[in-house]
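See below for the structure under consideration.
Here the complex is missing one protein chain, while the rest keep their positions.
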Amino acid sequence: MDTIYYLIQNMLPVAIPLLLVALGGMFSERSGVINIALEGIMLFGAFFGALFVYLVQDSSMGPQTILLLGMIVAAVSGIIYSLMLSFAAVTMKADQTITGTSLNMLIPAAILLFSKMYFNSDGITTSKSFYIRKMPVLGDIPIIGEMFFQKTYLTVLIGLLFLVAAVIIFYKTKFGLRLRACGEHPQAADSVGINVYVMRYAGVSLSGLLGGIGGFFYAVGVMDGNVNGHTGVAGFGFLALAVMIFGQWKPIRILFAALFFAFLRTLAYSVSLIPFLDNLGIDQTYYKMLPYVATMVVLAFTSKKSRAPKAEGIPYDKSQR
Amino acid sequence: MENYIIEMLNITKEFPGIKANDNITLNLKKGEVHALLGENGAGKSTLMSVLFGLYQPEKGEIRKNGEVVKVNNPNDANALGIGMVHQHFKLVEIFTVLENIILGVEPNKMGFLQKQEAREKVVELSERYGLKINPDAVIEDISVGMQQRVEILKMLYRDNEILIFDEPTAVLTPQEITELLKIMREFANEGKSILFITHKLNEIMEAADRCTVLRKGKYIGTVNVKESNKEELSKMMVGRDVNFKVDKEDAKPKDVVLSVKNMTVPSKHHKNNAVKNVSLDVRAGEIVCLAGIEGNGQSEFVYALTGLEKMIGGSITLSGKDITNASVRERSVAGLSHIPEDRHKHGLVLEYSLEQNMVLQRYWQPEFQKNGFIKFDAVREYSEKLIDQYDVRSGQGPITTVRSMSGGNQQKAIISREIDKDHDLLIAVQPTRGLDVGAIEYIHKQLVARRDAGKGVLLVSLELDEVMNVSDRILVMYEGEIVGELDPKKSTVQELGLYMSGAKRNTKKEIDNAG
Amino acid sequence: GDDGYEIALITDKGNIDDKSFNQGAWEGVIAFATENEISHTYIKPEEASDSGYLAAIDLAVEGGAKVIVTPGFLFEVPIYEAQTKYPEVKFILLDGSPHTADYSVFETKENVASIMYSEEQSGYLAGYAAVMDGMRNLGFMGGMAVPAVQAFGYGYLQGAEAAAVELGLGDGEVQVTYHYTGNFEENDTNKATARTMFQEGTEVIFACGGAVGKSVMSAASEADTKVIGVDVDQRYDSETVITSATKGLAASVVSVLDAIYNTDSWATYGGTTTYFNAANDGVGLPTEVIGDASADAFDRFESFDKAAYDAVFNKLASGNVSLLRSIEVADPSGAATAEELVSALNLVKVEVTTR
Partner (left out) sequence: MQDKKRVSQKNKYSIKNITKGSGFSAFSSALLAIALGLIFGFVIMLFANPGSAFKGFNYILTGGLSRFGNVLYFATPILMTGLAVGFAFRMGLFNIGASGQYTMGMFFALYVGFMWDLPTGIHWIVAILAGMLGGMIWGFIPGIFKALLNVNEVITSIMFNYIGMYFVDMWIRSNSTMYISTMSRTNYVPLSAQIPSLGVEGSNVNFGIIFAVILGIVLYIVLEKTTFGYELKATGFNKHAADYAGMKGKRNIVLTMIIAGGLAGLGGAFLILSPSGIAGSSMTYEPVNIIAANGFNGIAVALLGNSHPIGIIFSSFFISHIQRGGSLANLVGYKPEIIDVVIAVIIYFSAFAMIMNAALGRFIRKYITHKEVEVPVIEPDASEEIKKEAE
């Protein structure tokens, strides 16, 4: 039982960034813009979130307050960075994959440059701990409390709130309806007076917001509030893309996909706790590959029938018939 | 001055290199059905898009009830009570009917959708006008006719009083057309004003009060339909007398070239099969036409025939050779030429030059390559020959990028390529779609010439006139099955329509006897 | 400065904040150069290869460097070349001694100071202290199995064994989980590994791999367990750090630079290999808290104190304890098996599991 608690407690802080970023990708792609830049957006958000933490960590603010403020900083930075994507992809009608790739290349280099210039370092190292031993009230609920609200981060709770918000926005609001229309049939949306450009900017900006927060939550829950230009977010942005595809561009499925990956990843590092696996004596490396291999296996089975938003990747041109 | 609800005065709209609308004036009375007639590219859709706010004209003004209004986008149009059913439906396929109807004018409380409210209104409207729909059906699952009803409901839902129909009948069966025209009249009687675009003179005669004719972007005139006739209208439209009949002699069918037995093809869109157990023969020296309303399996049938899609049952024999499992290339070599339905999707590599496209089916033949290296001179020579022979016009001849060519000439390029290639059977799928009268005439001649040269021709068309005029034998496809065989000389368009809509069908035996 | 930079440090693969060689050496350079107002810089090689390092040295010389600090054994071959190529430039090579690529010739020219550290002594003190303090379930997380890390680790085991013997514990009563992370990074893999170890009951982990320590500390603070730091005194990085097995990287660089610029005694270092060990106070556990003379550097132990430390340190310094710094390892990655460790290091009281 301890092991199960342990696995869940360790899985969630990993699953949440994946979930948020994949949700971000979903908003962007369902509005019609392929967002390969998620990796870069995450890193950008993580960097500014961490920079904020670094600047205020010695103040008297409590860690959870700092975390919330840092989240806002990360969200805003994510949005700003994502505007570079929307500008190129929506306004300038540039190739979305190329733009995304360039944005992914830009940010690690910029972090290295900046950090070396100002900190003589490869990134930002903070010293604030955001770990929560036990959340008040919630942590006392039997079983559930120990699984979800002990030995964890506030990010888990916030992440789940974001999921709920995303589902509601996506399916229950007029904004969501319009956004989805733009990713499927922008001409149709245009013909009923929806501004496709604005909706795509909105979709990409939401991915910036969620990507930035996801990046910061990755930094908090996985990297202890640190960020550097070398490891970046370790391919989490790309994994999130895979999660999004696996989740068929739908929020609840994305949640399960994110949990699935996070579980494998946690398992990979916890082999020695699980006697059955430990006894197999398989090289650690294979476990490290597991999330990536699992992605491939899953995609191999789901891709045939996977259905991407119809208009994604195609710049919308009003004058094109 | 009469009391017009809408006046479009001196509208000029240019696209790069082309004046789509040149000083056009159009007046719409309240409560009338006003037809807009013109050849392909005459500027009808453009004019309507200007009215609907999709395009901004360079010159001219729009008035509503005598007051100048600005229509900068569809929202403005909507506010002015103008609604439009587009030539190509603008529906989001994965949305439900209801979602499509409310899109853009969603009833909401603080941004949250209030679908129940919308549903009530939609159901009420659909009952009132007899536009049967299921609000929860997903668009991709419903028929084209039903989709059009959704488009119409979209306008009604917005309480529009000026309704624009851009070629609404192109995709409908004669029966559905009659139904639609009735509904349009009903709208007019209710006081709504209708703008109705069509190429079909019959429809205008039947339903319209007045008709405005455009030609090559210019305004030709407006007539009262009751005081005019088909001949006058068509003359206004093309500027000369039109010969609607294709000159050809009777067919002299010889051996069977193509024999399809029990073909079954699965659908990509729904669970049913798109083509169900279809058998047919095409003989040398005849034009067989596969008629039917779009979406009844003709496309899938052709794709399976040419090897672009997989079939799950049946067999195909071409000139005595079994090609059931052959690849696209093998079928082509065995004597199949294919003028595809969608020239931009399948027929051409738009970024390639004309000459590169001319050898799209043949680049691998020894004539054009040696050890894998392309013989550029041979390609040039060959394409020049085709260009010359088939009068394919383009800016720079063989090196023109095909994307820059007009649709008609793109089509000519494909036809020349497919005809010139050694073949026993020519499959032509909607070869005249979107082309003007001149080009259509030319293509019909070519098809007949192929027939007369002793080739089999399988024509797939949605245009009833084309079907009746060009073919020697008509097979009607409905919901993936061949439901009737007709002799064009002995049947009427009405009869054909009944088959197409599934209202009438031959028994299997009758078909066998006829064939 | 206008005429370029007089002291240049070339980083190996990491950056100067790697919590390891580069950082230690760079701190030494900064400390000395700022105090003495000498221009200084660091250069990252374009390519992590011998010729890439040599090219970086070329660039530094081109930029006006008179003294070049090269942290890490990866510079052994490049320095062998450079010492002849630039006879007028002084090189401080940490943790290595110049030789040819095929190891046929070892030669440290007059213009090269080769510096080595007795990490096994430092590790010994850490292991000894932990067991003496009452801990029985120990962990070791090294970076990669390079000589310095191995020496720390082997010393750690030997120290634990020595303390167990001294305490008269039974065979196998002390358990050590021994692991190389395969990198010198702070990352979630390392943190998860540490977490897992703590979850299994490990009381303290000797985090011996540069930035790996950050991961371990964070895992420890979450699990309420302890960490032993490495290289420099890491008590300021985290409350969980009870002590650190230090080696005087910065101090040694400062000493050599001081010899060059201030005391004119380059000859003591130039042309030879100098060992920094317990005897010359080059390694050990911290005994003072910076900025607070009255504070007790051993306050995070339960019972182990300065007196106990001094006793064991003096034994080492006097050369009475002989320690193994390297052992025969079959695995090509350099990771020893439990059996290899137990037999080569004569462990009886200490039981080892590797991971």
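As written, the chain order gives the labels A, B and C, with residue 1 at the start of each chain.
Throughout what follows, a contact is a pair of C-beta atoms (placed from the backbone, for glycine too) under 8 Å apart; a residue touches a chain by one contact, two chains touch by 3 or more.
This is a predicted model, so every value here is computed, not measured.
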*Which displayed chains the unshown chain touches*: A, B, C
*asked:* Among A:172, A:250, A:288 or A:310, exactly one should touch the missing chain; which is it?
replied: A:288
*Touching the absent chain in the whole complex: find that residue among A:30, A:116, A:185 or A:200.*
A:116
*Thinking of the whole complex, not just what is shown, which of B:69, B:308 or B:493 touches the missing chain?*
B:308
_Selected residue (touches chain absent from view) among B:348, B:386, B:460 or B:486_ = B:348
*Against the chain that's been left off, what residues of chain C make contact? List them.*
4, 13, 41, 43-44, 46-51, 54-55, 58-59, 62-63, 73-74, 77-78, 81, 100-102, 144-147, 182-183, 329, 331-335
*Sites on chain A contacted by the missing partner chain, in the whole complex*: 36, 84, 88, 92-95, 97-99, 101-103, 105-106, 108-110, 112-113, 116-117, 229-230, 235, 238, 241-242, 245, 283, 285, 288-289, 292-293, 295-296, 299-300, 303-304, 306
*For chain B, which residues lie in contact with the unshown chain of the complex?*
14-20, 22, 41-43, 216-217, 306-308, 327-332, 338, 340, 345-353, 356, 360-361, 363-364, 369, 372-374, 393-397, 399-401, 403-406, 409, 436
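Here is the rule we use: only the chains that are shown with their structure count from here on.
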*List the centre-to-centre spacing of chain B and chain C in whole Å, with centres computed as mean CA coordinates.*
78
_Using mean CA coordinates as chain centres, what's the gap between chain A and chain C in Å?_
37
_Applying the document's contact rule, which stretches of chain A touch chain C when the two form their complex?_
2, 6, 10, 14, 116, 119-122, 125, 127, 129, 131, 151, 222-224, 226, 231, 234, 266, 269-270, 272-273, 288
_For the chain A and chain B complex, residues of the former touching the latter_ = 172-175, 177-178, 180-181, 184-185, 187-195, 310, 318-319
*asked:* With touch defined as at the start, can you tell me which chain C residues reach chain A in the complex?
replied: 15-17, 26, 185-189, 191-193, 195-196, 199-200, 214-215, 218, 221-222, 237, 355
